[in-house]
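Let me begin by presenting the structure, written as structure tokens, before commenting on it.
Every protein chain except one is present and positioned as in the full complex.
Showing subunit A:
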Amino acid sequence: MIRFDNVHKRYSDGTHAVDGLDFEVEEGTTTVLVGPSGCGKTTTMKLVNRLEEPTDGTVYYDGTDVEALEATELRRRIGYVIQDIGLFDHMTVGENVATVPELKGWDADRTDERVDELLDLMGLPPGEYRERHPSDLSGGQRQRVGVARALAAGPDVMLMDEPFGALDPITREELQDEFIDIQREIDTTILFVTHDINEALKMGDRIAIMRDGKLVQYDTPTALLDEPKTKFVEEFVGPDRTLKRLRVLRVEEVMRPEVPDEYADIVDAFQGNDAVVADGGEIVPVAPTDSAQVALSRCIQAGVEALPVVEDSTVVGVVTESAIRNRQSEGA
């Protein structure tokens, strides 16, 4: 969807912000650019919507050299979310979200409908929020409006530059989780910039680690944790790689789709009640999309070796502590 072909960006002061970048952001994926500050990740992102122009090399958008496209036209096809949010404070929430549809000349009915739909999606009921001004909202709500505004005209690509960076940890976590759900619904190609490796591991299907304008490693989160290619990546990922793997590993990847006899009592106990008191504590089931970390922590808390996996209130299998453990040692 987006391809960088030997892209360089040098500034007149001599800074080599992007140094020979070669990689492709695949359609439908969330690709995270991550690295220490000053590594060129934001510049790389801005090369896509032409807020920056490469000094050498070519950036392709859907097969076309971006230089060959009209900058404003290109930008209207790309959603853009920044850390400082940049809402238009003089407009209402609804007017903010309507920005790109209006620039594109949609008719008023279609725009209104779309605005309401997006506010609903972002958990801001239109009846309550559409006519309010951004200054009335909390930081988290403001960034929700920022995301809604970027999604308004149904972009093929979203560029998100540390979108949750300025929020408090709790709100950040909340918005990350919500955005992961939204992302499944909208199926857009996302290029996401962050300096936080945990956020990268959580949000990304693919992660591009950058340093000094160069791509150091481009891999899936699991591959990155299993096989860091350089010392730098290893240090950047941190010494607790094994624990981080638990976070990217989903229950559905390690669960058993049937209930073996030895765990039947745990499942039975669970099915009797919503949460059953076992030896240690109550058994809280997990969902297939939960992380192995959640499953493991609930196992330990309840003092059991396995947990039922529940989807739409039916038991679809079990996940065992040993399965998680085995998977982890395979990786390491």
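Just a few scattered comments:
We take it that a residue touches a chain if its C-beta (ideal position, glycine included) is under 8 Å from a C-beta of that chain, and two chains touch if they have at least 3 such contacts; residues count from 1.
Note that in this section contacts and distances are computed from a predicted model.
For the chain that is left out, the UniProt protein name among "Histidine kinase", "Binding-protein-dependent transport systems inner membrane component", "Pyruvate:ferredoxin oxidoreductase, alpha subunit" or "3-keto-5-aminohexanoate cleavage protein" is "Binding-protein-dependent transport systems inner membrane component". Residue A:G86 is the one among A:P36, A:G86, A:G238 or A:P257 that touches the chain missing from this view. Residues touching the missing chain, restricted to subunit A, are 49, 51, 72-76, 80, 82, 84-92, 99-100, 103, 133-136, 146, 149-150, 159 (touch as defined at the top).
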